[in-house]
Structures are given as C-alpha cells and as structure tokens.
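Here it is: the structure, laid out below.
Only one protein chain is missing from this complex, and each of the others stays in its spot.
Now for subunit A:
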Amino acid sequence: MAFDANTLRAQFPILQLEANDHPLVYLDNAATTQKPQAVLDALMAYYTTSNANVHRGAHYLSDRATAQFEHARDRVARFINAADSNHVIWTKGTTEAINLVAYGLEWCLKPDDEILITSLEHHANLVPWQQLAFRTGARLRVLPLTSKGEWEPEYERYFNDHTRIFACTQISNAIGVKTPIKEMLAAAKAVKAFTLVDGAQAVAHYPVDVQDLDCDFYVFSGHKMYGPTGIGVLYGKPHALEVLTPVQTGGEMVRHVTYNSTEFNVLPYRLEAGTPNIEGVIGMTAACDFLANQDRTAMIEWEQKLARYVYDELKFNTSIEIYSPATDTTVVSLSVPGIHTLDLNGYLDSQGVAVRAGSHCAHPLMAQLGVSSTLRASFACYNTLSEARRFCDVLIEAIEILGDD
C-alpha cells in the first residue's frame, strides 16, 4: 500500500474549507481529528437504514442495529488485538473510561495504599485518581518522568508493596513524548498493581496491541482516531473488568430486578447502563476500517516527518523554545518567551492555521516545564509538508508582529 497524504486528504471533506479567508491548515489533531467520508457515511447510514434501540430484539430494525453495534465491538477488539470482544466496554470517551475504573476500584483502596501516576499525565488521568485518593485516604504518588520521557532505574522504588494502581499515558498529549510504558508496566506488575494505560494520543498513530502491552485496562477516545465524538473504549482483562463495581446502574446492565434486589448482567453489558451511543459505536467500525486500510508504517513515518520538519525549521530560532522531542513524535509544542501563546494563536488563526494554545489540561506538567502554556501543532495522516511549512512561516510572522515593543 502506498501512502500519499494528498490523496488521503480527498477523503476528508472539511479540509477543503477556508478559515478566516485562508485555506484551512488543521494542526490541532491531538485535540480531535477530522472525519473521513466513510465515517460520515456510516453515521448517516445508521440513521437512514438501521436506527433502533439495541439489545431489545423484537423487530427488524433493532436486529440490524444490534448486529452492527456488536460488530463494532468485534472490530474494535480486533483493532487493539483484544483476546475477546467482551473485553471492550463502550464509554463516552477516555475521561469516562478512566472514571469508570477510578470509581469501580474504590472498594480495593484503604489508607496507606498508593496510586501511582506520572508527571506527564493529562488532567483526565490525574484528577480521577486524586479524587479517589481523597475519598479513600490512599496516597497519590507521581513518578517524575522528564519531558524527554526518560526512565531511571531509581524509579523502581515508586513501585512498592503499597502500590495498588498504576495509571500512565502512552504518549503525552501536551508535548507528544512517548513514555517508557513497557518498563513501567513491568515494574507495576511486579508489585501486583492494577495497571491502566491512557492510549488517547496513541491510537490514531500507532498500532495498539493490548495483549502485548499486557495492561489491565487500556482506554481511548473515538474522536482522536478519525471516529465520532462522544464514543470511547474501556478495554479490560476479564479479571479486571469483573472486579469493577458498576458506577452507573439502570437499564441494559441488569438481568433481573425486584424492589429488593438486582441481578447484574454479564460483561460487557454490566458496565454499560442505559441506551448507548449507538451511532458513535457504529462509526467506530468505519474509523477502524479507515486506519486498517492505510499502510500504518508509512503513515506514522509521514506524520513524524512533518513534526520533524517543523522541529528542524524552528530549532535554531533563538526566540523559540521547543518542548517536544526531535524525533519519534507527531507533535511540536513550543513557546516564545515574552509573547503570550494566546496572541500567537490569534495570529495563526487569522491566517487559517488551527493549533492549540494553552496548558493542554496538564497544569502540573506546565509547571515542570516552567511555562503557563504552550503552542501545540499536532499532525495527522492528512497533513502535508506545505501545511507544515505554512505553520512555520505564519509563526515567524506572528513573532515579528507581536515581538516589536
């Protein structure tokens, strides 16, 4: 399979838009990716040919919807190489998936237990654990990874007999650096901690193999991998999912109910109360197919090449500080000391260039970097070299306009 971003772009209608009288240059892909026509078609087809509630059988449309809904579960299971589709729980996104685990494991924590995260986490993989610690008296501990994602042998001491849960991102959303996930998971497993991997920033770029990672839980969002918004996945090993207390109860997740008792349904339904986001789930099939149809190796090489181009263009500019690594990333996160990132963002936006300025939901990491915010350009498969060049040119213009006083 040959990979050609210019050909691929044609599958994304939104990329033809102009923004503020300029061709849209969409480099905010770490926040959300755009959707290919196949995903849009799947959503429309669901409503025009199959709309009905799922798992209630009883009629033609419901059977169709249920079949497509469960087919999507199979498809996602295959996409992440889960051993069984029942290990895939639908959520509304990464954040909900992490919260399901943080609440679902509350029973197993007591004072003096430890929950371990790293210093590269998104707030979504920090606040639920912090609040869990507050509720149970457990301690939240933070493994101090550097901004280069470096792992030190001395970090082993963070994993100890008190460590009950280890939660870590695979890739930092704010600066795009990979974490030494396998080494950390090995250390966590050695002390028999539950392990959760936040794959939100990984799924669009790298093939994911949950059995190879061997984590208890793996979580991600559909909208960051060319799929619909409002759908996400909690993958879990069966023993790990089994011990989660259902956070939400109600319809669909029960077998039998009396006024005095409820018998819960089996997995995965036990953790999916209420009518699910059926269109989102069905859209996930199209998103997985879209990615599976690409030459994934060529695709990630292309995305990294774009980030490397920007890095190389800007690295000798003395007014720019870059926080992302030079290689092995799809993100360039930077700041210009003396110029607010919101101002840089304002000028880029006026030229049609969409990036993200802010703390990227990672206040502690920003503090570690010594900044209050960064400007983040994040690449996806449909971005081109001319877009990468345009970002650099407009950024330099912005610095000239904003830096003259």
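In this section, a contact is a pair of C-beta atoms (placed from the backbone, for glycine too) under 8 Å apart; a residue touches a chain by one contact, two chains touch by 3 or more; residues count from 1.
Just so we're on the same page, contacts and distances are computed from a predicted model.
The chain absent from the displayed complex carries the UniProt protein name "SufE family protein", chosen from "Acyl carrier protein", "Putative tricarboxylic transport membrane protein", "SufE family protein" or "FAD/NAD(P)-binding oxidoreductase".
Touching the chain that is not shown, out of A:Asp21, A:Glu154 or A:Glu263: A:Asp21 (per the contact rule at the top). Within the entire complex, the positions of subunit A that touch the omitted partner chain are 20-21, 339-340, 342-343, 346-347, 349-351, 358, 401-402, 405.
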